[in-house]
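Before I ask anything, here is the structure I am working with.
Missing here: one protein chain of the complex. Every other protein chain is in place.
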Amino acid sequence: MVRELKYGMVGGDLKALIGECHRKALGLDPRAKLVCGCFSAVDELNDECAEAYHVDKARVYYDAEKMAEAEAGKIDFVSICTPNFVHYSVAKTFLEHGINVVCEKPLTLKVEEAEELSRLAKEKNLVFAVDYCYSGYVMCKVMKQMIARGDIGEIISVNADYMEGCFLELLSEKEQVNSRIWRTDPKYSGISNTCADDGTHVEHLVHYVTGLKIKRLLATADTFGKKLDLNDNIILEYENGAHGAYWFSQVACGSPNEINLRIYGTKGSLEWHQTRPDEVRFARAGEAAQLLCRAGDGIDVPAGSLARVPFGHPEGYYIAIANIYRNVIDTILKLKNGETPTEEDLDFPDVETGVSGVKFYYAVMESAQNNSKWVDVE
Amino acid sequence: MVRELKYGMVGGDLKALIGECHRKALGLDPRAKLVCGCFSAVDELNDECAEAYHVDKARVYYDAEKMAEAEAGKIDFVSICTPNFVHYSVAKTFLEHGINVVCEKPLTLKVEEAEELSRLAKEKNLVFAVDYCYSGYVMCKVMKQMIARGDIGEIISVNADYMEGCFLELLSEKEQVNSRIWRTDPKYSGISNTCADDGTHVEHLVHYVTGLKIKRLLATADTFGKKLDLNDNIILEYENGAHGAYWFSQVACGSPNEINLRIYGTKGSLEWHQTRPDEVRFARAGEAAQLLCRAGDGIDVPAGSLARVPFGHPEGYYIAIANIYRNVIDTILKLKNGETPTEEDLDFPDVETGVSGVKFYYAVMESAQNNSKWVDVE
Amino acid sequence: MVRELKYGMVGGDLKALIGECHRKALGLDPRAKLVCGCFSAVDELNDECAEAYHVDKARVYYDAEKMAEAEAGKIDFVSICTPNFVHYSVAKTFLEHGINVVCEKPLTLKVEEAEELSRLAKEKNLVFAVDYCYSGYVMCKVMKQMIARGDIGEIISVNADYMEGCFLELLSEKEQVNSRIWRTDPKYSGISNTCADDGTHVEHLVHYVTGLKIKRLLATADTFGKKLDLNDNIILEYENGAHGAYWFSQVACGSPNEINLRIYGTKGSLEWHQTRPDEVRFARAGEAAQLLCRAGDGIDVPAGSLARVPFGHPEGYYIAIANIYRNVIDTILKLKNGETPTEEDLDFPDVETGVSGVKFYYAVMESAQNNSKWVDVE
Partner (left out) sequence: MVRELKYGMVGGDLKALIGECHRKALGLDPRAKLVCGCFSAVDELNDECAEAYHVDKARVYYDAEKMAEAEAGKIDFVSICTPNFVHYSVAKTFLEHGINVVCEKPLTLKVEEAEELSRLAKEKNLVFAVDYCYSGYVMCKVMKQMIARGDIGEIISVNADYMEGCFLELLSEKEQVNSRIWRTDPKYSGISNTCADDGTHVEHLVHYVTGLKIKRLLATADTFGKKLDLNDNIILEYENGAHGAYWFSQVACGSPNEINLRIYGTKGSLEWHQTRPDEVRFARAGEAAQLLCRAGDGIDVPAGSLARVPFGHPEGYYIAIANIYRNVIDTILKLKNGETPTEEDLDFPDVETGVSGVKFYYAVMESAQNNSKWVDVE
């Protein structure tokens, strides 16, 4: 029986933020081992990575395609942590070589590209996960199960936002030294910056937690004279008839990557904030609001048991990602061992989630560029 | 020199919520004395009110018009605390008899009515205040002055909501015993419930604090099969080009009359919540966020000195209303004594504010009923 | 039937903080009218007060004893808002003239003085209230009734503090311009500053809410080279055997008159903070913690109905004092009308509470000055 997986990484050099997060999250799982990578396009940096990550230099590549060729059959999955515009080509290559993929979000710069990856993954029967990391928080899973069980009745209103201030300096006269500046360039980010980068997290998270499907939406998108959106307001209509509002901003001074989620139903409500991911405010009609705390008393859905550390000790961001990887690894291991993954194993954002994200930001941009008209979301 | 004002009240019987709030707020000011009233349409209740409020029974009326006639020249202002659909006729009567008016919001059920009151007040040179009480909180005045001074630069995004759950039971099968049920009946509330009742508070408060004027807006309004709106989502475009989003709900389970205000500028941001009105989170670009506390250190705008009780002791809702009345009383006293009210005296929501509120909820309803099209706001 | 009370005030000139708070609190009750006073020892200031407070100048006095003589039989109670060292003589005078008293805390500078006032009040059959204002908050009454009903079982631990930073500047080289500086002078404050001024609030509040009686205590008291205590730590043993810890500080930089109260029982716990007096965190063994909110759902003790304004609208400090006065007024009115006050009417801090407070700070000082030995509290 296979008990350990080997993985490679594309992207994620020593200065890269998100690659490090993936390696740490995987470091929390003794069942996965980093064995190869194409960490950087710069030779020297690539070598430094190999040393730092304790990877054999013979398995460090300067071209993702060569890596896919050489490692086909030798690794169980690849983690793609490159800038967004490279996701598509790299993911496609690995799929074509029969390698399972975990890819950063947003999945691709074009809807067709995302759909092609989806088609390819199905055709090849490969696992394809997208790192919408926030749905890995235990309390998001708890909310999902509570809602599915009917704890708050039918959902009648949703309000969600993702706010950070990383691009505020673009609006001032300061010289633009922001390391994330490529995100505001259509060459690297396609038609959307903030909505694609942050907004798709919210789109996924609301869907994950509530099960609601978006029917149509309308939007404004503010560029403040730059090329891509930096601040978006969206009103949505879900298939059940309820409305919601999302706000995404990367010019929100002082906002600490807040994701605020407020969900109202006919019988109760749930409120969650990513800055304090271990807490949920749960109000039931006619009762005092409850403070549900990860690993604390009063949580009676199965996801409550996923907590790793005791009541009051924050689990944090790495563990959210690690929770996603745990399920991906469970799934791949079972498949390798001829077993059928359970629904619980498959509880990770898949390629369809990635496709939805791309469609979502396309719909937002279409509305924003057409006087905020309603745009149907498939 | 006149040093005390006499006032009457219309509405505000023993069971009425808002009339009590006005009397308490005025009780905080030794310069105003309740001397007459038309508290209830029921004789017996009216008499009980006279006793409870220590008003001479000879000056209790069963008809507002008779009260206006009889008290013209004897009272300095009237407080109108009736249900919304009566505001117009009562306010008009008192204006016609030359009596200054403080009226509850929303001002009227129709734009033309509000405009007529505005015209009449000007024509008669009378003071006319509208009780948008939340702008009476000291910290709202502090934010207003900070923004006016440029502390957060030019405003680029606004997000605000007013949420309560008072009508949630309408969506369940429970019998409808809610004492506020008349609010959902067009006969008493005109074309809008939630937007008129709660939304206009936000419309005013954002304008008061930021100085922004709404250019146009689009909206959805959910009735859930009832006659009037219970949950509204609005996107706004201000005259400076920035966008904002408002959310008003009276079906938000467990929400304690939250008013959440988040204002983002090119240099900083401000965040305020009515449930904790004495605190403001102030973030300046490149600095740690500050917690400004009423009567605490670090507030250097004049409004900071309006605090009545020491650091850490909450001032609360009555004081917000009392702050509005304090300025109304200052203004009327000065006028009576032949002095000119200062800008500070005049810092209370006036009849034009009332007109704006009515226009606002009309615009919201127009958009909501026309597939969320953009509607210009005058 | 008497339906209105007339009161006088001693202390409370235009610049005084606490007198203003009493007048505002009484302004919230239409049944009490300020008719006379000895507001200041300075003639001119006294006259200004009369004007500002709408009091007949003929009933303004420059000597409390003359006021007591002149107003005996004409007023129903006096509010004593002077500095602490004057409480005893003024209260005594008014009692001797048969006038009910509401007095600021700490009651007196000596235990014997407090006991004499207590004896006198009983002898004369007069109402004597002490303004331990924080027990006037509705949620403190709610906690009291919950504990009395057994909601948290038997109490096993208490932790409470009162912190402010008003005297921090005494520790620096800054010139000492603090308007409260008399508090640190034994001539005006007797043997204790912080413990007498702030600590007695905690001593009362814990007793009020829990019903626990102190058996003995030990303490440290820091003077930092000044004459009186500025920072006190106390460990207490209650009569039921449980221990508690109190911390009082007036050199706690940035602390906003925090009163933090944490009470633990065998079945549950309660947590309250004066900066957010409308909220209580209530945890029951094996359940999620509940957020009880004044006027919100889930409060099922009678005190819950004492809320004056709706869910989410803060009531604040004036209302806490007003709640104490409401009961005092109920009591005096009933007595005047030959009725017997109910237990609910009598729910205000009485002269015995005042005596306990003085004994408490004497015990704390005795322990602190004797190497923190245990001192029995009667």
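Couple of notes before you dig in:
By written order: A, B and C. Residues from 1 in each chain.
Quick note on the criterion: a contact is a pair of C-beta atoms (placed from the backbone, for glycine too) under 8 Å apart; a residue touches a chain by one contact, two chains touch by 3 or more.
Here the structure is a predicted model, which is why all the values come from computation and not from measurement.
Here the chain not displayed is in touch, across the complete complex, with A, B, C. Among C:46, C:135 or C:255, only C:255 touches the chain that is left out of the view. The residue from C:49, C:130, C:168 or C:196 that touches the chain not shown here is C:168.
When the missing chain is restored to the complex, the residue among C:6, C:33, C:54 or C:267 that touches it is C:267.
Touch with the chain that is not drawn comes from one residue among A:2, A:17 or A:148, which is A:17. The omitted chain makes contact with chain C at the following residues, 152, 156-157, 159, 161, 165, 168-169, 171-172, 218, 220, 222, 224, 231, 233, 235, 237, 242-245, 247, 249, 251-255, 262, 264-269, 281, 283-285, 289, 371-372, 374.
The set of chain B residues touching the chain not shown comprises 281-282, 285-293, 296-299.
Chain A residues in contact with the hidden partner, per the touch definition given at the top, are 3-4, 17, 20-21, 23-24, 27-31, 34, 51-54, 164, 254-258, 274-278, 293, 296-297, 308-319.
Operating definition for what follows: only the chains that are shown with their structure count from here on.
Note on chain placement: the centre of chain A and the centre of chain B lie 42 Å apart, centres being C-alpha means. Centroid to centroid, with C-alpha atoms defining each point, chain B and chain C lie 34 Å apart.
Taking the mean of the C-alpha atoms as each chain's centre, chain A and chain C sit 54 Å apart. With touch defined as above, residues shared between interfaces to two or more other chains in chain C number as follows: 293, 296-297.
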